[in-house]
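Here the complex is missing one protein chain, while the rest keep their positions.
We call the chains A, B and C, going by the order they appear; numbering starts again at 1 in every chain.
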Amino acid sequence: MAVSDKFYAIVAGVGPGTGRSAAIRFSEAYPVVLLARSPESYKDVVAEINKGGRKAIGITADATDEAALKAAFETIKKEIPGLKLAAAIYNIRPNSRPSRKPFLELTSEDLDVSLKGNIHGLFNFGQSVIPLLLESVEGSPHPPSLIVTGATASIRGSKLWSVIAAGKSGQRILAQSLAREFGPQGVHVAHAIIDGGIDVPDATYYPRNEGTPETKISPYAIAESYWFLHTQHKSAFSQEIDLRPFIEKF
Amino acid sequence: MAVSDKFYAIVAGVGPGTGRSAAIRFSEAYPVVLLARSPESYKDVVAEINKGGRKAIGITADATDEAALKAAFETIKKEIPGLKLAAAIYNIRPNSRPSRKPFLELTSEDLDVSLKGNIHGLFNFGQSVIPLLLESVEGSPHPPSLIVTGATASIRGSKLWSVIAAGKSGQRILAQSLAREFGPQGVHVAHAIIDGGIDVPDATYYPRNEGTPETKISPYAIAESYWFLHTQHKSAFSQEIDLRPFIEKF
Amino acid sequence: MAVSDKFYAIVAGVGPGTGRSAAIRFSEAYPVVLLARSPESYKDVVAEINKGGRKAIGITADATDEAALKAAFETIKKEIPGLKLAAAIYNIRPNSRPSRKPFLELTSEDLDVSLKGNIHGLFNFGQSVIPLLLESVEGSPHPPSLIVTGATASIRGSKLWSVIAAGKSGQRILAQSLAREFGPQGVHVAHAIIDGGIDVPDATYYPRNEGTPETKISPYAIAESYWFLHTQHKSAFSQEIDLRPFIEKF
Partner (left out) sequence: MAVSDKFYAIVAGVGPGTGRSAAIRFSEAYPVVLLARSPESYKDVVAEINKGGRKAIGITADATDEAALKAAFETIKKEIPGLKLAAAIYNIRPNSRPSRKPFLELTSEDLDVSLKGNIHGLFNFGQSVIPLLLESVEGSPHPPSLIVTGATASIRGSKLWSVIAAGKSGQRILAQSLAREFGPQGVHVAHAIIDGGIDVPDATYYPRNEGTPETKISPYAIAESYWFLHTQHKSAFSQEIDLRPFIEKF
């Protein structure tokens, strides 16, 4: 499949896991823009994609910051002029932060981090990308899509995950609202509940999955599911899918 | 039933609807503290309760403000010294604000209002009241309780309710986390999904329920359900109930 | 409170737990009819209620059998002529049967037992009691109610509970359908998710709750919640509540 010269994809939140794999997968069809707060997070994968004869650009921006995000889209316009947006992935996961604590030990800063990354971030990102996706309804090779990375905490609160779950569940329902509003206008908004740890070298934060590598989710498998969501026919959109290792108890 | 001289109840968020009715209902058993941002919101019901021979005090405080809330609890210690907390109701509903708008017309201030009132507010309130409720596990006439007022938007996003739903769903899962953490320690955290408009004089914001008064929920009926939740035996706690008019489609 | 001389309540499925306690609780307000497959199941509680100066009658009938159920209501007409039905409780729990087995060891008879007790039974019972409850909308001291006893398996399948969960979840959604159809006509249909073992002498079937009695639900507490559901104002019906011991993980 040739890489499109009319449409691009953007991935907000790139690290060694889902964001990287999604960028690689979508780069088979589109030039991809990678957003991360630090060039360290994207530079290797940008190089890897470009070396493979496909196209990627990295932009340093905090996607949860309204002004920074606007500036990023101005940069995109200059870097890949004339291209329209076909797919946007919101993959910012502020989960690894040390906010897995009993409720009475949490500070309001812990809460802020979760809400900013999960809800404000998707809000800002949505306000930037949805007008662009709407412009692509005619012409895009697949229905223009916004795909959001959720987690078990998106549907379930628990003892040590209170502020993370508050942020993830608010994010999930925001994505659902966007699906209900923009689906009928031709934009596909989907939410993926990633129920398990990602198989990346430093994945130490999710104790349930310690032990055998069998218990981790391949980020490439997540990327494949995101690509599938993007290519669904408009007569059969999925709003939500769950993804977990075969061995995971749920 | 005599009003307790050892335990009190607090209602955060008092207006003409649920907060007022809950304060009246709980005042049959406990002195009640009413919190609202403006004395206008509580002064009539405080007077009404005190005139009836029971006890109420009103405190002006923004419960979503950490410092203001701490100051409020200092005031409570002075006003009703020695009393312990048996029940706390979080009823702050920033819903009536004009944020029922298409997503692309919303500002990040609209989002802030929802998150502040729904999530930050419950977070702060929870951090203040849960240590007090834990101290009451021994001795309280009923299991010490934190009851949170939710809404349809707590479980469902929709076109015009995106930021409200983001806040309410985050709040709901925060309450669920608190239930899972503090239930085993004897504190009952319950969440009520109020699925309909409240029957108060100025209830004009919920168009589905325009028309006959039959379609509105009596705030006294909500208060009765909150009282029931508070008095549930510790062997049979409800974490969540829904409440809607018999005539409501759902 | 005097026992009504115009309205009665019926409990289908009486054993040592929820059914017995519900019958006792509702007998404070209404004459109660107890249905069970064997007189052994109800005779002691019928005697206990009648000895207390209230009124109970026991009828031997398999409520999952259409003809037997019709005959039972004929008997009721003769035994308590002129009384109208205010509350009906469907509490048949075929759960304790030895169908907690790996899927490939189950027989289709195991499935039949679950579907018959959970779905056919509620279907038949609903067809018998709903016309009677509709006749009571005018005049009943509280909104006429049908209350259904559910379980954790009503919302969740699992390895050893497949056929039980199939039956309970079908029952739950049937109850939800009835709530949506008959709520607007004034009949309150509610479903209670009992998430834990009941504290009865022979409660050995629920291994999670072995050990301390603290982990069991008091059937009296369940009965109190059923009474509360029955007495809810028609402007604030609950369709579903969960009930679990404070100490239960969920």
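The rule we apply is simple: contacts are C-beta pairs under 8 Å (C-beta built on N, C-alpha and C of every residue); 3 or more make two chains touch, one makes a residue touch a chain.
Keep in mind that this is a model prediction, so the values were computed, not measured.
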Contact list for the unshown chain, restricted to visible chains: A, C
Touching the absent chain when the full complex is considered, from C:A29, C:L178 or C:A192: C:L178
Omitted-chain contact residue, chosen from C:A68, C:A166 or C:V200: C:A166
Residues belonging to subunit C that touch the chain removed from view: 66, 102-104, 106, 108, 111, 115, 119-120, 123-124, 126-127, 130-131, 153, 155-159, 161-163, 165-182
For subunit A, the residues touching the chain missing from this view: 143, 180, 183-184, 186, 188, 199, 214, 216-218, 220-222, 224-225, 228, 232-250
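Rule of thumb we're sticking to: only the chains that are shown with their structure count from here on.
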Category of the chain touch graph - line, ring, star, complete, other: line
Chain with minimal offset from the mean of all protein Cα atoms: B
Inter-centroid spacing, subunit B versus subunit A (mean Cα positions, whole Å): 35
Euclidean distance of C-alpha centroids - subunit B vs subunit C, Å: 31
Separation of mean Cα positions, subunit C and subunit A [Å, integer]: 46
Numbers and ranges of subunit B residues touching at least 2 other chains: 180
